[in-house]
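Attaching a single structure in structure tokens format; questions to follow.
A single protein chain has been removed from this complex, and every other one stays in its place.
Chain IDs A and B follow the sequence of writing; residue 1 opens each chain.
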Amino acid sequence: MTEVLLETTGLTRHFQIGGLLSRRTLHAVDDASLTIGRREIVALAGESGSGKSTVARLLALVYRPTAGEIRFEGRPLSRLRSRRDLLAYRRQVPMVFQDPFSSINPVYRVSHGIMRTLKLHRPELSAAERDAEAERVLTAVGLTPAADVLSRYPFELSGGQRQRIGFAQALACKPKLILADEPVSMLDVSIRIGLLNLMADLRETQDVSFLYITHDLAGARYVADRLVVMYGGHIVEKGPVEQVLAAPRHPYTSLLLSTVPDPRAPLPSVVDTGEPPKVVNPSPGCRFRARCPLAIDRCATETPRLRLLGPGDHAAACHVAGPVEEDS
Amino acid sequence: MADLLLDVRGLSVEYATARGRVLAVDDVSLALEPGEFLGIVGESGCGKSTLLFAIARLLGPTAAITAGQVYFKGQDLAQLADRQLAGLRWRDLSVVMQSAMNALNPVTTIGAQFRDALRAHGVRDGKEIASRSREVLGRVGIDPVHLRSYAHQLSGGMRQRAMIAMALLFNPDLVIMDEPTSALDVVAQRSLMAQIKGLQQEYGFAVVFVTHDMSLVSHYSDRLMVMYGGQIAEEGPTRTVFDTPRHPYSIGLLEAFPSIRGPRVRLTGIPGSPPDLADPPPGCRFAPRCPSVMAVCTQRPIELYDVPGAQVRCLLHAPGGVADD
Partner (left out) sequence: MTATLDAAVPLTGRRIPGSSVARAMAGNRKALAGLLILVFFVVLAAVPDWIAPGDPAASRYGRSLGASAHHLFGTTGFGQDVAAQVVHGTRPILLIAVLSGVFATLLSVLIGVSAAYLGGLWDDLLSLFTDVILVIPVLPLVVVIAGYFAHRSLTVMIAALVVTGWSYGARQLRAQALSLRGRDFLEAARVRGERRSYIIVVELLPNMTSLIIANFMNVALYSVLTASGLEFIGLGDTSSVDWGTMLYWAQNQAALQTDQYLWAAVPGLCIALLSTSFALLNNAFDEISNPALRPVRRLRG
């Protein structure tokens, strides 16, 4: 079991929506508990509206949790108050964004973001050292010749190259954990592999962990060690990636599996036309029950809790699911 | 042999850009029979969307068809005047765009947009408009109450289905789709594709479907065309192209999919980037990225060669072997 780097307990985030007269609560994330270890790639999978992006933003301190706690290297984030403490955390946990066409400021050269990161988070470096570091991170993400790329403007680079810049910016602070929010979703399918390989390589060469947020399970399987599946703000299943995908316990995980694009595999017959829930003022009960083929009465009244169902901390939140050994 | 619904011959499209003329589509020919589902696959910038717009005569003023014909039900669309095109549009040929959020009018209701489309083609009776609108919405599985909704009130998947419903208002013979699923996540994508296929089989329209995601079309299309750098790289029945891909680019595309089952192997994808069409490489456009490149590949333009059941633009499959210059 690897050393724990980041741990969330009961992480919750609600948003107040609606006008003065119809105030309602949007439950973006409810009671999410997950851990990320050293040199580990954890995939957080779910549809849009599942809460996965909100989790990333909670970890990036964009939002404060409504309830629950986040601990980084054992210390709770709620204790971080001063700008120096916050900056120190942000240095360890940077983020890579989804849209390569809007995540880099178009009016500056590509070096701008990297230099700012270095100035903010590694002030001890001299100007010459900063230049050297910028070239080092660009080389690490495979963009060479580094000096040439640094002097370019974003519009001169392709989508895949811009995403690599995003990773380079994250690497510039020598982080422990990189939050990658759907970094390949907006890239052509043929380019995604290159970036997934990059993540795996960086984990080895730069000794960094990743939280890889995605809606594509095949990509998650390709690059991640552990998988966390979210639906409607809840974590519905988690565990070692191979095991979860080989023996999914939660019906939603099975549904996601059936939608995975694989040109070589025959098409499964299950097609679901459900919509992800907007979880506003929810009642207790499983949030997946409307789309679930296995729902029973209990699912409508009692919110299922994560139960350990298999080795390696494989857990699922489902009243119907049985332990892994039950499979023949 | 049945009459071809769509017969594109030697189509070339050029753009005027700040850097000179760019050949976005280079001598593309395709033949579509009634009720056939053709998938066009390629990376961004390969010309697939331009090809689609050229066929539908939706090119902007900076682009123009510079060669070839587009025969639709016997008429050359490239030569038709706007008025004649307007008669064809939506009745015989309709288009589904990539992002419904951009294609649907944000300030009017869905029902109003259907009404506009129906009225534009001479359907004036209120009752008939209402019943037709409800019927097409029902076909795509949207509750007719949403005729009164605005685009932003529907989810991404529903918006795309509303667009498809609008495209089917007049039971056209051909529906052209430009990456209608790329803005959705996997579950929505899969269900939308199944729906499209179901509608196609029920109503018998032909489909030209453009995407960068080969796996999406693979289960639904009858024929598959792989485009690269503005040219056809490989073309043939879907199963042939899938089971025996011949062009190194097609092979690369197929291998870019991590498998959910089977062993975990490291894939390499296709290194490099698509060519700059303003200054394409001499000879084969894929040569700079091709793992099987030979010296002769960069020397002269490559033609489409016939192979059993398909066509490939690759010297590896030239009849009689490769002749060294």
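Following the convention adopted for this analysis, a contact is a pair of C-beta atoms (placed from the backbone, for glycine too) under 8 Å apart; a residue touches a chain by one contact, two chains touch by 3 or more.
Predicted, not measured: the structure shown is a model, and the values here were computed from it.
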Discussion item. For the chain not shown, which residue from A:G68, A:G194 or A:G310 touches it across the whole complex?
Written reply: A:G194
Worksheet, complete the sentence: Cross-chain touch to the chain not pictured, restricted to B:L4, B:A31, B:A64 or B:M294, is B:A64
Fill in: Residue of B:T109, B:T244 or B:S273 touching the missing chain in the full complex
B:S273
Discussion item. For the chain left out of this view, which of A:V4, A:L26 or A:A60 touches it?
Written reply: A:A60
Fill in: Where the missing chain touches subunit A, by residue
60-62, 86-87, 90-91, 94-95, 97-99, 102-108, 113, 116-117, 120-121, 142-145, 148-149, 151-153, 156-158, 160-161, 164, 166, 169, 194, 197-198, 201
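Keep this in mind: only the chains that are shown with their structure count from here on.
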Discussion item. Please tell me the distance, in whole Å, between the geometric centres of subunit A and subunit B computed from their C-alpha atoms.
Written reply: 32
Discussion item. Please output the residues of subunit B touching subunit A within their complex, sorted ascending.
Written reply: 43-44, 141, 155-158, 185-191, 194-195, 212-216, 218-219, 242, 252-254, 256-261, 264, 266-271, 273
Worksheet item: Which subunit A residues qualify as touching subunit B in the complex?
Response: 47-48, 158-161, 188-194, 196-197, 215-219, 221-222, 242, 245, 255-265, 267, 271-276
